[in-house]
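Omission of a single protein chain aside, the complex is shown with its protein chains in their original locations.
And now, chain A:
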């Protein structure tokens, strides 16, 4: 008798190889009792497997006489044997923390059950048992295995095992182990563990491979991975085709949808680069619950990251536009968009500078992300021309789809993904707010324009008319016309083109060439506050002459001068230097006083200027900051002309020609210090509005600072102050604006 020991379970089942019993007894007679005994002797579980002898085979021929009896005995025998030898192999004292040990444990169970099955079924293969009896034995075996396994413990260990030998990468290792379980009737348990493991592996794959990958559609990649890797490995482990793929795909799309839902805010911000991700989400979103989750999580992200005072208005508007276009991809019916856009719209409307930001974007004046609005206005302006209400002609919109029944009323405007301006205009009930903003912006620009240049304004107006209608923008038309007409009148009064009063003896002495005026039609411009003060007499004489000329040119009409508006170029000649400046009329008027008296008190300046003292003081401070005037030092509120630049302002010790940068810096700081009184206004507006460009801060200060003590600083002065605040880390530069440093 030879046995080849191969199994690691020598003590139980020494070998799977067949052995031949060489002590073969003689069976003299047909004796059922003897046949039963011969079979029992052969079938009784032993260490080894033995091939049947001729006696056994002959005895088997009598099987039908004692089949039930034999199998009842065999079932008891195998149970006893299994309990004695196999069951101890199925237990360990505690769950294996160590993965290797756990793997060994799982392999041990698999091998034990595999061998047990082989041994106990081996004799049956030589017997012609009835199907019922075979099935019954099979059931007994399976039941015993089930009963004997520490099931929950085994199940957890099995899952730990698959975590260590993933389906996707290590399935070949696991195939024989799974097969061991299958023959032992544990297929259901193993399949369940495999399915759960597959889901976990899918989740890891999705998270690791697809997070923040928005520029490409990942769905195709995922499906291919699912088919060729996960399902293929899984089926190899199962040993058969399975219906798992469909279930896994459904779960996987849900997981991917979850990932993208959590990323949605950033995906929207990343639009249009993230368009493929949006297409993916659309395919993943199938149930109302999933849609509700998208709405919910996006809204939470919006409130947290966008709709707060620290956010820049430009960024909010851009995010709003992206949201519109992104959600039109997700849900072309626009129902999701309507739900999501409402809070953003409400918030944008509450922000005071929203209109300004949109208008600046449309005019392309600020270099922000909203320049796209200017491009849209320039490119597509004509599309809206035929429809005075600014609505899109549906017939021309290739992406047209009918409005859903449950869409809210404002949907039609919000939902035009290719009409950004329309989406923004729809924030407000009418376009008046925009027109008012245009008036302010055009007024500032036209008044600042040198040489009566209106070209840019005309181009902008023509574009805006296509979108807002001619009638609505009549004011702008008139304002531009005023400047053009001012140019004609100015030339005419300077005798450049038209002769005036050539015959009249009352011809005014020639107008000074440096005096130019813009003449406005008052009802069509923004209101200008009166800021009374006297301009230098020589200038007033020029203005009077100008008025006379105008009255002759335009019968029945008169001029009223707005002394505080405009700009003045002055050159100051001092003993050691000459300086050039472009200043406000009040600054020019103040310094002109010092030409006649190099030493003046604040009261004297105020009286001579017939202005409020703070206006005078601010102008004086400006000149002090420029190193032209100086505090007297001993006498309070007395100022003197600095004929020779002082040490600190005159770095080279020589003549300071024009602006010496060193001189400017040290003196500018002095001016900026004076600006600190406006700091609270600036903090207030930046807190509410986020980031603002210089010119808007300037105009807001003009508006906000109470008129009994009006703000009259120049934009340059403001800029110096704001830059100082940046240096002091109170502010930071964002785009071309300033915002509070967080």
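To be clear about the criterion, a contact is a pair of C-beta atoms (placed from the backbone, for glycine too) under 8 Å apart; a residue touches a chain by one contact, two chains touch by 3 or more; residues count from 1.
Everything below uses one rule, namely that contacts and distances are computed from a predicted model.
Per the UniProt record, the absent chain's protein name among "tRNA (adenine(58)-N(1))-methyltransferase non-catalytic subunit TRM6", "Ras-related protein Rab-21", "Anaphase-promoting complex subunit 11" or "DNA-directed RNA polymerase II subunit RPB3" is "Anaphase-promoting complex subunit 11".
The residue from A:152, A:288, A:514 or A:706 that touches the chain not shown here is A:514. From the set A:455, A:571, A:636 or A:729, the residue in touch with the chain omitted from the display is A:571, counting the whole complex.
Only one of A:84, A:139, A:346 or A:554 touches the chain withheld from this view, namely A:554.
In the complete complex, the residue from A:73, A:126, A:155 or A:524 that touches the missing chain is A:524.
Annotation for chain A: contacts to the undisplayed chain at residues 447, 474, 477-478, 481, 485, 514-525, 528, 536, 538-539, 542-543, 546-547, 550, 554, 556-563, 565-574, 585, 588, 591-592, 594-595, 598, 628, 641, 643.
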